[in-house]
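Submitted below is the structure of interest, expressed as structure tokens.
Only one protein chain is missing from this complex, and each of the others stays in its spot.
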Amino acid sequence: MTIYLPGDVVNEPSSSDSSIIGYGINVRGETKVASQPGVYRSDEGKMWLNVHSKRYIPQEGDRVIAIVTSKTGDFFRLDIGTAEYAMVNFTNFEGATKRNRPNLKTGDIIYASVFDTTPRTEAELTCVDDEKRARGMGQLNGGFMFNVSLNHCRRLIHPECKILQTIGKFFKFEITVGMNGRIWMNAAGVDDIIKIHDVIVKSEFVKEDDELINLVQNGYTRSVSD
Amino acid sequence: MVGRLREMRCEVSFLKNADGSASFSQGATCVWASCSGPGDVHASKANEEAMTLDVSYRTNCGDNKFHELNNIIQSTLSKAINLELFPHTSAAVTIHGIQDDGSIGAVALNGACFALLDNGMPFETVFCGVLVVRLKDELIVDPTAKQEAASTGRVLFSICRGSDGGPEVCSMDAIGPWDFEQLEAAWCYAQPSARAIFDFYRNVMQRKHSVDEQ
């Protein structure tokens, strides 16, 4: 596991046959040069660097958690943590028609997917897939939202990561992870929300081993306050 | 010639609000640096073609509007970051000089690079700063405050990595009379210094990313 700093030439043995160059690597002529600090990863013909960062840059296909800031005409204006605002057309919700508009107010949050990121314009999001079905997207009701870094979000939803599973052994909860560093979750009571929030935030710098189980166990048994 | 780099210590990601932050010290000279961006920019300052970079070096005491270090830090950052990647956005880099025991300019540049690495923003090459002073015909690298105050000439090299991976001068700020041979000799001592600092960047980042080992 080697780290690449910006300006390093990426010289991995599998790099010659990889066809898709991903995040963090630029191609200059014949050489592949890292442009962000990260650990090299490769999988099935794709190569990229796993970068640690906190600020989201919109990518098509990402599922993000967006906060509604205003309503203008046919669009809702959203904040997804990027430089420009994002927007979603009110027809891009499941079951929405011209008469039946989604009832969102300022401060509500939705889970949507990015489908258009033309530079210098607002990113456009949608809450339905091509067949007009929600597939888990749409408004998130109740619960609690908080921020973590982007790499932690990616780690949480990785199939081999055991953090959420371990938490699930002790708590009953539901969770949605946005690629823009925002996590929404709902649990039985305020106590549980506070404990799970603490565990998820602290697990960012804990490796996947016994330390993790200890962390979750301590979180479960710790009392919130008297 | 005395070539010695003081002990370096660094902690990254320790500020809650900044996207990337670093606390870096060489010997007793210490700076805190932060880099936030790319984020939205006010219409009055927006640049349609490139990112607006807002760089400021701030001292402990006094008015902070103008400082001589702002020039070299701004020019180094403009070269290191490809500003045209993020048009109509802005980034803010702030470096606070917390304690000054000599070569504060070099420490500020190194701190800024750590903050940029911690931010995770794309940029072209890592950079560092090395200060070389001349004290009675002797060249000293990374001087303490006493040595710097007694020196007759100072040159601050801002060094980035060239295309072959070796150190290359990106910007230079010289004060006092220097002749060509002395500058070349100073550069001879600045290069291994730069390599040592680049190695330190790698070690710290490696340690930070070791949480991804699976």
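Order of writing sets the chain letters: A and B. Residues in each chain are counted from 1.
Definition applied: a contact is a pair of C-beta atoms (placed from the backbone, for glycine too) under 8 Å apart; a residue touches a chain by one contact, two chains touch by 3 or more.
Going forward, contacts and distances are computed from a predicted model.
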Hidden chain of the complex, named as in its UniProt record, picked from "Exosome complex component RRP45", "N-terminal acetyltransferase B complex subunit MDM20 homolog", "Protein YIPF" or "AP-5 complex subunit zeta-1": "Exosome complex component RRP45"
Omitted-chain contact residue, chosen from B:137, B:164 or B:181: B:181
Touch criterion as defined above, residue of A:81, A:102 or A:178 at the omitted chain: A:81
From A:21, A:67 or A:134, residue that would touch the chain that is not displayed: A:67
Residues in chain B touching the chain absent from view: 1, 3-19, 21, 23, 25, 27-28, 30, 32, 34, 36-37, 39-41, 54, 56, 58, 60-65, 90, 92, 94, 96, 98-99, 101, 141, 179-181, 185, 188-189, 191-193, 196, 199-200, 203-204, 207-208, 210-211
Interface with the undisplayed chain - residues on chain A: 67, 69, 79, 81, 83, 105-109, 140, 142-147, 184, 190-191, 193-194, 197-198, 205, 222, 224-226
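FYI, only the chains that are shown with their structure count from here on.
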Whole-Å gap separating chain A and chain B, where each centre is the average of the chain's CA atoms: 32
In the complex, chain A residues that touch chain B: 1-3, 5-9, 24, 26, 35-39, 50-55, 57, 83-84, 119-120, 150-151, 155, 160, 204-208
Complex contact set, residues of chain B against chain A: 19-20, 36-41, 48, 86-90, 117-126, 160-161, 165, 198, 201-202, 205-206, 208-214
